[in-house]
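Now for subunit A:
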Amino acid sequence: MSLKTKGWRELPIGGLILEGGTSEMYKTGGWRSLKPIWSEEKCTHCLTCWIYCPDSAILLSDEKVQGINYDYCKGCGICAKECPTKVKAIEMVEER
Partner candidate 1 sequence: MKELVEIRWHGRGGQGAKTAALLFADAALGEGKYVQAFPEYGPERMGAPVQSFNRLSDRPITLHCGVEEPSVVVVLDETLLEIVDVVRGLVEDGILLVNTSEIPQAIRRKVRLEGRKVFTVDASTISRETIGQDIPNTPMLGALIKVTGFINLERMLDDTRRRLEKKFKSKPELIDGNINAIKRAYQEVKGE
Partner candidate 2 sequence: MAVRLKDLAKKPEGLASGHRGCAGCMEPIAVRQILLAIDNPCVVCCTTGCLEVVTTIFPFTAWKVPFIHSAFESAAATISGVETAYKVLKKRGKIKDRGTKFIAIGGDGGTYDIGFQALSGAIERGHDIVYICLDNEAYMNTGIQRSSATPMGAHTTTSPAGKVIPGKREFRKDLTRCIASHNIPYVAQAVPSKWRDLITKVKKAVEVKGPAFINILSPCRLGWGYPPEDTIEIGNEAVETCFWPIYEVEDGKWRLTYKPKEKKPVSEWLKKQGRFKHLFKPGNESILEEIQDHIDQEWERLQRLCS
């Protein structure tokens, strides 16, 4: 669905949203004040950050972490905090 606001004649009836996952058109990355920086070298791909991310913003490929999707990451810092103590592959830094 286009982001352009439509008139009443063009909208689906009953307030329905006719396809799933349209929220991906809405970027929440701008909410961030702290930014997670992921280190490929340190990461052991345990996926702890992925299972705890509230915004599905941990990028995966073949069940391996590829980085952070900054379009959606709100900078909550859970990933950095929950990354195992011995690994610490994610660090939070100030957004510039």
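Operating definition for what follows: contacts are C-beta pairs under 8 Å (C-beta built on N, C-alpha and C of every residue); 3 or more make two chains touch, one makes a residue touch a chain; residues count from 1.
The candidate set was assembled so that all candidates are chains of the complex that A comes from, given by their letters.
Please read these numbers as outputs of a predicted model, since none were measured by experiment.
One candidate from 1 or 2 touches subunit A in this complex, that being 2. Of all residues in subunit A, only 1, 15, 17, 20-28, 31-32, 46-48, 50-57, 60, 63, 69, 71-72, 74-78, 80-82, 92 touch candidate 2 in the complex they form.
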